[in-house]
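What you see is the complex with one protein chain gone and the rest in place.
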Amino acid sequence: MSDGRATSPTFADVTRDVARTLEPPGNLYFSWMSVVALILTAGILAWAGQIWWGMGMAGKRVPQMWAMYITSFVFWIGIGHAGTLISAILYLFRARWRTSIYRAAEAMTIFAVMTAGLFPLIHAGRMWFAYYLLPYPNQRSLWPNFRSPLVWDVFAISTYLSISTVFFIVGLIPDIAALRDVSTGWRRRVYAMLALGWEGADSQWRHYRRAYGLLAALATPLVLSVHSVVSWDFAMALVPGWHSTLFAPFFVDGAIFSGFAMVLILVLPMRHFFRLHAYIQEKHLDAMGKLILVTGLVLTYFYLCEIFTSLYSGDDIEKASLFWKVTKTYAWALWLMYFCNCVSPLVLFWKKARTSPVVLYVVSILVLIGMWFERFNIIVPSLGHDFYPYTWGIYYPSPTDTMIVIGSFAWFFILFLGFIRVMPSLSVVEVKETLPPPMRDPTHAGRH
Amino acid sequence: MMNRRDFFRVVAASGATAAASGCQRATETILPLVVPNEQIVPGVAAWFATVCRECPAGCGVIAKNREGRVVKLEGNPDHPVNQGALCARGQAALQGLYHPDRFTGPRLRDGAALKPVPWDAAQKVVADKLADLRSAAKGQAIALVTQLETSSLGALLDKWTQALGTRPRVTFEPFAYEALRAANRITFGRDAIPYFAFEDAEVVLSFGADFLETWLSNVNYARTFARMHTVRDGRAGTFIHVEPRQSLTASNADEWVRNAPGTEGQLALAMLKVMVDERLADRRFAEAVAAIDVKKIAADSGVPVETIVHVAEVFAHGRPGLAVGGGMAVTGSNATSTQVAINLLNAAAGNVGKTVRFGPDSAFGKVTPYAEVVRLADAMAKGEIEMLLLGSGVNPAYTLPGGLRFADAVKKVGLVVSLASQPDETTALAHIVLPDTHWLESWGDYSPREGVSGLMQPTMSPVRDSRPMGDTFLAIGRAVLRSEEGKGPLPWATFERYLRATWEPLVRDGWAATLRQGGVWKEPAPVVVSTRVAPADVTPPKLEGEADGFALLAYPSLRFYDGRGASRAWLQEAPDTMTQAVWDPWVEIAAETAAKLGIAGGDVVRLTSPHGSIELPAYVSPTLHPRAVAVPVGHRYAPYHVPRYVPAPSGPKSPVAMLGAAAESGSGGPAYFGVRVTVARTGARQPLAILQATHDQEGRELAQAVDLRAAREQELRGREDHEAHLSMYPDQQYPGYRWGMAIDVDACVGCQACVVACQAENNVAVVGRAQAAYGRGMHWIRIERWAEGEPAHPANLFLPMLCQHCEVAPCEPVCPVFAAYRTDEGLNAQVYNRCVGTRYCGNNCPYHVRRFNWFQWEIPTPLEVQLNPDVTVRQLGVMEKCTMCVQRIIAGKDHARDDKRTVKDGDILTACQQTCPTRAITFGNLKDEQSAVTKLARSPRAYHVLEEVGTRPSVTYLRKVVREHASR
Amino acid sequence: MPDATETIVGVFAHVDTTVRALEELRAKGYRDLTVYTPVPVHEIEEVLERDRPVSRVRLFTLIGGLTGIASAFLLTIWTSLIWGLVTGGKYLQFGPGGIVGSSLPPFVIIAFELMVLFGGIATVIGLVVLGRLPRFRPSATFDPRFTNDRFGIAIHCAPGRSGSVREILRTAGAEDVPA
Partner (left out) sequence: MGARTGVGALGLVLLAILVFLAVSSWSRQPAVAKPSIQPITFPHSLHVQTYKMDCQYCHSDARRSEYAGLPSVARCMGCHKIAGAALPEVKKLADYYARGEPIPWVRVNKLPEFTYFPHKAHLRANVKCQTCHGPVEAMTTFGAVTGPRLTNDLLNLVGLRPAAPPLTMGWCLDCHRRQNATADAHAPLDCVTCHH
């Protein structure tokens, strides 16, 4: 590590500090867990009611046949972007500041994708037939329609979840091995099993390093493709406000933007409660802040493009749709989104803001709100004022879909809160890698 | 016919198991017939001809019987009145047949409730009471009221009243057009309502006559009107309508003249005056209009002099023309004189005998005038009536004006017997109910006009324990007279025997053929009438109520008529075309009035007349005359609608509750236009369930129009070539047929018949008020109303919108499981059992014609018996939409293959096409160069809705043709 | 373990000492070495990888990726051909004169996704197979310190040479050379 401060922890410190995060949690943790579990239960009950009585329990209607479920689906998929982006793309770019946050980010990715993956099921009118979307030989001699963006979604998301999980697990193996060797009792036995007998021998490391690099190389285009494919759910449709080639980069950028915000929301409390200030330092926060700022500015640019193309197209229906969104029933949502996504990140131009956990936390929450509403604004108002004036209408959320959406946050947090207590939320190996390797002869230090 | 009863029981049982089974694995039994029925082959439809009795128009109907149950009604193509078409009410008659509220047997009042009782006991109560009254020589204390029964049943009941010595039978029809009869008596010396030959007219001038909605025989007149008005070979008739309210009929006029309420008669005279002055009419009519001041009439009616002159000129130049009066124009205090003025217009233009034809006179001429009903009610109020017998189809407690206080009067009657088959406001007051069979289960005959005698036969065995009214009366009559079958004045065992005996001399051995045809028809000899010209004076209408109140227009509803249709959920859910409102009743308030009183749409307002008061949500109309408010007659809910589909209503909703009792002096008819009401906000809100978000097309050219002159020119030149469709992909090939549809926007009058027909054919669910209001209605076809031009005086275009079966369908490629795909025959198919319910297709359809099953829609028993067995009942969570009646296509191909030929025009009619009174819809094979649909698709008027989206629909629309002078 | 060899483990606290020992051992001709490190260390790898071929994991990835692409195209095209349903005017069918219609572009997306999926899974399989995972019993030369902060070198040598190996390790700076 270049700044080579005296306080720089040793390898043993790292192992100890990480192991410390896995000590039995206190009452605060359990009270949080119970609150989250309660909300989750309410969400599950709401879903059960919706399955039993029908999709009408959710507030959907003609013309908004999609609404909060797909909004939340895209939102969570977007959140799921930061993890693999950090672990794959930043790995390939050798951005060393990633190491202290990437484990948490990866876990977040997997849980976010798992949350997102629920929504197509929640959304489907007959979710018990959702397996029709899977390509497998069946007695009907009938296959899915590979021309449908929804089937692309099935492939993209299941691939993304698989590869992210693989990536995550591969990254975890040496860490679990390290924990195995410092723990005792049943934990040791469990870790021993999960570590697959990792020993850190050179014959393992050489394949491991190569495999990890290759996975990163595969995951990099995957990260970019997943949200592109999700964006095509909209871009491939005719609906004014959806039918745009802008959508793929627009969605990918938005995904990274919201993903980093979520990473901060998870990492900042972790840093505080686990006292990981030595590993998640101000420069890390600064780097994250910069990324949020940049992606936010790019997003602003895309918003402007969207408005411009709509106005410049000469398409009256597109223009009417835009005008309606900006001024009518859902205008508050649109302006809220502009404020959260375009204005609030501007504060990060100041380095003081970028290194202040409080400011970062507030901005991150605003960004998440803004990004949820971005998807809402794409779906609900666009559908509400499309080609056919006869069916124009306003969507009102119902208790059922509101509860399910809130429940999805509970589901995500219950997974994440569970994870940080049983698995190393800080990468033991990679943090050690960034430390100066122990040298007897200090003249070697700093070389890399 | 035959012994179908056992069969029905069997099928009903297996039908119930079929409906209940989602994925059941329980042992299922299949039951064979005990004795074969040669008329019915399971799986093959049998058709029975009969006559529709949903209103007195008497259209011919053929009922499709599958496995012993009627599943669909269609117009009888051979019947001269409706010529194969049927209106929304006729289509919905099935819901009366299978009505969940139908009495399951006779009922006897026990305190507040009606309790089941055996037939014998119930009939004995009636017979005993009759016998008592007879022995007390109180025959005149017995009254029988029935709906209009023109033929055998009426004759039998008259024999019955004579035999028992009761008061003469009273025929009660709320809308009986007494003023027309009275005026014809005055002008032409004939107490009859003639046949109006719209088909032969060049110009139709209507004073309030809603002939496309309820007037006399709406299907008949819609069909003939379409023949007169639709562009053919560059020629088209003109239709001018005078009414204070823009009704559906007014919307179809080339020129709608908005007048002050009640000034129609004066306007007719002013027009006659113009014709006389401009020598467009015979001089002898000058005498009639000598005292007429056109300017004053223009000022009183609010119609400019130029308009009066122009209309008169157009009308006079029609060779022949036709002037008709109806609706509010001929039910006020000046109704008869108004109609006399209209008669004079016809006479002056030389239309009598040409388009106004006496001879084939309407059955409405046989209705007992309303004045008699008033007299009966008075007698009841005085306690002179001790027994009141009410035939099925009459509901006086609901339909009689509130001023008559019928409900109070009826309480003075010792025994009230109703033969209604389902509970209504009148059975609530009855002591005994002896449920009549539904007309689809009954023998009978009906003659809607001279020369047309429709024969009715049971099309299935009774759904509920009920007895034909004729049988009930015969049994009671014989019990009173203590005579046996075959003897005495009422010897017939059943009404069927009597009917056969009556028809025997008429048809001889052609009974079976007559049954098949649905009756006998011949052209009666025309009756020549002479016109009596006398000075005419139409006084302004006298309206009860406060002078600063608003004239109440209580008009019959297209969907419910006098309220008979309102118990059918299908009709409640089919929107009123003008307001696009479902379920709720409303009061139409002019925009100026609403602004003045601070009323917004959906505000509940209280209307008060000297006779009563009702509370209704407001519909703010930019078109209504500011001195009027309008409330449709006929809105009511059946018991099973509440609270399943609508919340329980508070208080009466029918405008007749506010009307006065007095009959019009000239004709003895009721005054639906007779009171002024005050309008007051109640502070409550009840937004109407309106399906159409806006009537403004916002420049999207969904419904298009073309000028008549341009249409003519195009017709001569042919259609300009369209740009070739550009694609990087090869076009789809159609190895066999390619189905397509053409819809003539010029012909569509917006009557909603197709909507209900589709609902009946395709098992489309009813969702109720709240769901429909929230965009969750299930109709596969909808009639849109698009208003063009200035809001106060718009030209309305009616656009039937259904699945466009696009060649490049946006809905298909987005479906992940091929539930939506395009067939080899050019249909946009929806496979319900494959559908997962992603609803992506519904978003991506630019026409929004896809419907999603948000819930498992309930089908209250026994309505499930009506379900078309050829169409899957959709489960919750699946998408559905118009299939172009694919089950009919399959059946049509099957029949053609039986004959070893290909399908030709007319083999396959979609349900909407089949019922359309104006033949606006054409379906056929687009690959057949000679088919009607191909020719229409190449018409110069042809266009596609949202053509620029590039979906290449298989449904072609033909532009509406507007007339140059239609501006005003 | 065959009796013919003896195994000696050296535990190091520092990278430079470990590297020194490795260089020494290699110079002496000891090739049968296993090096344990808590993290992959560039300096150590440099020594070890000098004369080894590149890890064959990449071959697994390549084959997996290509399999993914091929199976995706096979799946999408074959399923289209067996039942050439038309959606949105696009289709791929057996027709007169061979395959007609065209709806290939969307299949590229499926191919991409399956390439990544199969490639990724094959990579992991490669890692598992080549890294000889999972192991249920720790190898004899493993010491739990190696996953924390110590480096280890295990040398298999003829029994007679253990002394010199120990000497090399100690000289290089081994913290501990257990017996």
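Lettered A, B and C in written order, each chain numbered from 1.
Here is the rule we use: a residue touches a chain if its C-beta (ideal position, glycine included) is under 8 Å from a C-beta of that chain, and two chains touch if they have at least 3 such contacts.
Quick caveat: nothing in here was measured; it's all calculated off a predicted structure.
Enquirer: I'm checking contacts with the chain that's been left out. Which of A:Asn138, A:Thr245 or A:Thr327 qualifies?
Expert: A:Asn138
Enquirer: Per the definition of touch given earlier, which of C:Leu59, C:Ile99 or C:Val129 contacts the omitted chain?
Expert: C:Val129
Enquirer: Take the complete complex as the reference. Which residues in subunit A touch the chain that isn't displayed?
Expert: 128-129, 131, 134, 136-142, 197
Enquirer: In the full complex, which residues of subunit B touch the absent chain?
Expert: Spelled out for subunit B, the touching residues are 6, 10, 18, 21, 23, 25, 27-36, 41-44, 736, 818, 821, 823-825, 827, 829, 831-834, 870-873, 883, 886-887, 890, 894, 897-898.
Convention: only the chains that are shown with their structure count from here on.
Enquirer: By the document's touch definition, which label belongs to this structure's chain graph: line, ring, star, complete, or other?
Expert: Contact map by chain: complete.
Enquirer: Let me spell it out: compute each chain's centre from its C-alpha atoms, then which one is farthest from subunit C's centre?
Expert: For subunit C, the chain whose C-alpha mean is farthest off is B.
Enquirer: Averaged over CA atoms, how far is the centre of subunit A from the centre of subunit C? Could you give it in whole Å?
Expert: Whole-Å distance between the two chain centres: 29.
Enquirer: If you average the CA atoms of subunit B and of subunit C, how far apart do the two points sit, in angstrom?
Expert: For subunit B versus subunit C, the centre distance works out to 80 Å.
Enquirer: Give the residues of subunit A touching no fewer than two other chains, as numbers and ranges.
Expert: If we look for residues of subunit A contacting two or more partner chains, we find 142, 145, 147-148, 151.
Enquirer: So which bits of subunit C are touching at least two other chains?
Expert: Where subunit C meets two or more other chains at a single residue, that happens at 85, 87-88, 90, 103.
Enquirer: With touch defined as at the start, can you tell me which subunit B residues reach subunit A in the complex?
Expert: By the definition above, subunit B touches subunit A via 691-694, 696-700, 702, 771, 774-777, 782, 784, 801, 810, 813-818, 821, 834-840, 842-844, 846-848, 851-856, 875-879, 946, 949.
Enquirer: Would you mind writing out the residues of subunit B in touch with subunit C in their complex?
Expert: 727-733, 807-810, 812-813, 815, 818, 820-822, 952
Enquirer: Subunit B touches which residues of subunit A in the complex?
Expert: 53-56, 60-63, 65-66, 120, 123-127, 129-130, 132-133, 142, 144-145, 147-151, 154, 233, 236-239, 316-317, 320, 383, 386-393
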